[in-house]
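What you see is the complex with one protein chain gone and the rest in place.
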Amino acid sequence: MKILYFSWLREKIGVPFEELEVTSSTVNDLIKELIKVDQKYALAFEDIKLLRVAVDQKVINDLNASIKNAKEIAFFPPMTGG
Amino acid sequence: MKILYFSWLREKIGVPFEELEVTSSTVNDLIKELIKVDQKYALAFEDIKLLRVAVDQKVINDLNASIKNAKEIAFFPPMTGG
Amino acid sequence: MKKIFRDCSISVNIQNSDFDINSEMDLIKSEKKIGGITNFIGVVRDSSKEEDQLLSLELEHYPGMTEKAIMSICIEAKKRWKPNYIRVIHRIGILRKGDNIVLVITASAHRKEAFKSAEYIMDFLKSRAPIWKKEHFKTYSKWVKSKEKDELALLSW
Partner (left out) sequence: MKKIFRDCSISVNIQNSDFDINSEMDLIKSEKKIGGITNFIGVVRDSSKEEDQLLSLELEHYPGMTEKAIMSICIEAKKRWKPNYIRVIHRIGILRKGDNIVLVITASAHRKEAFKSAEYIMDFLKSRAPIWKKEHFKTYSKWVKSKEKDELALLSW
């Protein structure tokens, strides 16, 4: 699964994206799975209020959203476009 | 006193402006005074709902507005700018 | 009525000639603290039901009063939303389909103030600027009627 990071989340993780084999079936589980792998994920995901997630380029509003069959998951802070 | 006409009021009166000696002291009286002078004024001022008046380049909302000391009075239909 | 931008953030012109949006924009962007610029351009539209009936649109105005009336509208917009810059150019004379009629540019630090100012100015130009339009179609001419909804739009401000 391709996992992408943007803005200061990218800076905290240290890479714009990575290809990982994951076993989780929801976004929430994926976050927990990543935190177990490395401390940097714990730091990046520390303030859950500032965390936004897109599954296959669609923003999800519930961290219990399924990621089964998903091709890419993106983590980023609130958008500041325009 | 300078009296100006715009849009179809100008077309009905036949001139864009005229200099007239008037004795009226309100817009309403001026309208009556003009109508006595010529039938064309009666036709132009026929539909009072469509008549707008500016005294010295300020739109007045009450036809009883004074025109004493006024330099120019303008008659025109509702504006269609923009 | 043309004012030097540095001295006054409101500038109004009534003119026969066309305007160039890019050069108007360049004037504004040289200003500090501008984050959002809204502009509205009104263009001559063929209002006939069948296509290609409009030959020209004639715009008559009340010289002297037009500039004052538009300036008053701009001053009110400036009071309400404090945009940094307001620019209005209204053309008069004979125009053709697709020609520019009016340009309103408003600029401020944030978008909301720019949008509201421009919309307010356009709403008031419609029925508070002493300008009258006459449409010349292939087979007849007629003065454009004021619309009740334009008058109602003013009540919302």
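Structural remarks
Letters are used for the chains, namely A, B and C, taken in the order the chains are written, and counting of residues starts over at 1 for each.
Throughout what follows, a contact is a pair of C-beta atoms (placed from the backbone, for glycine too) under 8 Å apart; a residue touches a chain by one contact, two chains touch by 3 or more.
Given the structure is predicted, the values throughout are model-derived calculations rather than measurements.
For the chain excluded from display, the touched partners among the shown chains of the whole complex are A, C. Within the complete assembly, C:I21 is the residue of C:I21, C:I75 or C:L154 that touches the hidden chain.
The hidden chain makes contact, of the residues C:A69, C:I92, C:A114 or C:I131, with C:A114. Seen across the whole complex, the unshown chain contacts chain C at 20-22, 25, 29-30, 32-43, 45-46, 51, 98, 109, 111-112, 114-115, 118-119, 122, 153.
The missing chain lies against chain A, touching residues 4, 6-8, 10, 54, 57, 59, 74, 76-82.
In this text, only the chains that are shown with their structure count from here on.
Relative to chain B, the chain whose mean Cα position lies farthest away is A.
Each chain gets a centre from the mean of its Cα atoms; for chain A and chain C, those two points are 48 Å apart. Inter-chain spacing, taken between the CA centroids of chain B and chain C, is 26 Å. In terms of their C-alpha centroids, the spacing between chain A and chain B amounts to 72 Å.
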